[in-house]
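Have a look at the structure that comes next, please.
Right after this comes chain A.
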Amino acid sequence: MNIIVCVKRIPKTAEADILIEKDGKDIKRDHLVFALNDWDGYAVREAVLLKEKFEGEVTVITIGPEESKEVLTRCLAMGADRAVRIEGPSSSDGHLIARILAQAIKGQSFDLILTGVQAEDDGWGQVGVALAQILGLPHASIVTHIEIERDKAKVRRELEGGIEELLEVKLPAVLTIQTGINEPKYVSLSAILDAEDKETKEVGMEEIGFSSKGPLDATIDQVSFPPTGKMAEILKGSPEEVVGQLTEIIKKKKG
Partner candidate 1 sequence: MNEIFILVEHRQGQIRDLTYEMLGLGENLANQQGISFTAILLGHDVKNFAEDLATRVPKVLVVEDENLKNFNSILYQKALSSLISKHQPCLLLMGHSAFGMDLAPSLSVEMDFPLATDCIGLLFEGGRLKATRSIYGGKVNANISLRESKEYIATIRPGIFSPKMPGEKKGGIVMEASPLQGAVDLKKFIEYIEAPITGEDITQAEILISVGQGIGGPEHIPLFEELAKNLGGTISCSRPVVDRNWLPKERQVGISGKTVKPKIYIAVGISGAFQHVTAMRGSDTIIAINKDPRAPIFGVADYGIVDDFQNVIPVLKEKIKG
Partner candidate 2 sequence: MKQIGVYICHCGTNIAATVDCEELVRFSSTLPGVKIARDYRYLCSDPGQDLITKDIRNLSLDRVVIAACSPRMHEATFRNLLSDAGINPYLLNIANIREQCSWVHQDRQKATEKARHILRAAVARVLGHEALKTRKFGIQPSTMVVGAGIAGIQAALNIASGGMKVTLIEKAPFIGGHMAQLDKTFPTLDCSSCIFTPKTVEVTRSRQIELLVSSEVTEVTGFVGNFKAKIRKNPTYVDFARCTGCGDCVEACVLKKGVPSEFEEGMSRRRAIYIPFPQAVPLKAVIDRESCLLLSKGKCKKTCVEACKAGAIDFDQKEEVIEKEVGSIIIATGYDPFDPHLLPQYGYGVYDNIITGLQFERLSSPSGPNRGEILLKDGTVPRAIAFLHCIGSRDENANLHCSRICCMASMKQAHLAKEKTGAEIYEFYIDINAFGKGYQEFYKRVREEGIFFIRGKGSEIFKRGGRLVVAAEDTLLGTPLEIPVDMVVLGTGLTARRDADKVAQTFGISRSADGFFMEAHPKLRPVATQVDGVFLAGCCQSPKDIPDTVAQASAAAAEVMSLLAKGEIEVEPTVATIDPELCAGCKLCIEICPHSAIEFLEAKGISSVNEALCKGCGACTAICPNKAARQNHFTHTQVLAEVEELVG
């Protein structure tokens, strides 16, 4: 079973101080650390698990500048066999990304394409499904479980309200992977150092035959901090005092 996984390098912002660039069109990135998109990590791990079960090869692809190589190295350390970096913009335009990926993937032999449900940074959540449409493949998004039965995949998708749906998708297909689908494995630094020796294929847009560069579907006009709404009343004092107030509140509200 040959699997292609599309991944993205993203800035980690959960713990970071966010500053906005002068032009107001993006956040400042210089001081941020970058990593493999969390959802993509689950996708790569899932691909490797499937490979271990059914044999085959896992190829990871990313679009981005030189620095993106580090996430490919990580994927190789996770057990991917081949890595391809397409020199290009780390654009947020999902349609553009999907078209470039489709061009790169076209003509390759694969049984499955996995992507993360969405990226941690801009959260569009569209590349996987769009890619399927361009390649003319069936897809399933927000997948939490995969079972392969010959030329079909039985997959579970996560719906709202704690419910899942079970689907049958014909292979080859594109699945977008939800977090929690598997137990991530620690990627040791020595595995990463070993993976650095493995080759990453680097290709330009022209090499994959991608040229059409029409207007972007979406452009950012301005980013801003969300307005702060009402804030909670913060209880102050020593833990004992705080708990004292809290107990009163609980008593009152419990009715």
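Assorted remarks:
FYI, contacts are C-beta pairs under 8 Å (C-beta built on N, C-alpha and C of every residue); 3 or more make two chains touch, one makes a residue touch a chain; residues count from 1.
Per the selection procedure, all candidates are chains of the complex that A comes from, given by their letters.
These numbers were taken from a predicted model, which means no experiment stands behind them.
For chain A, the touching candidate in this complex is 1, chosen from 1 or 2.
Within the complex formed with candidate 1, the chain A residues making contact are 11, 13-14, 18, 20, 27, 94-95, 98, 117, 120-130, 132-134, 138-142, 154, 156-170, 173, 179-180, 183, 215-226, 228-235, 239-240, 242-244, 246-247, 249-250, 253-255.
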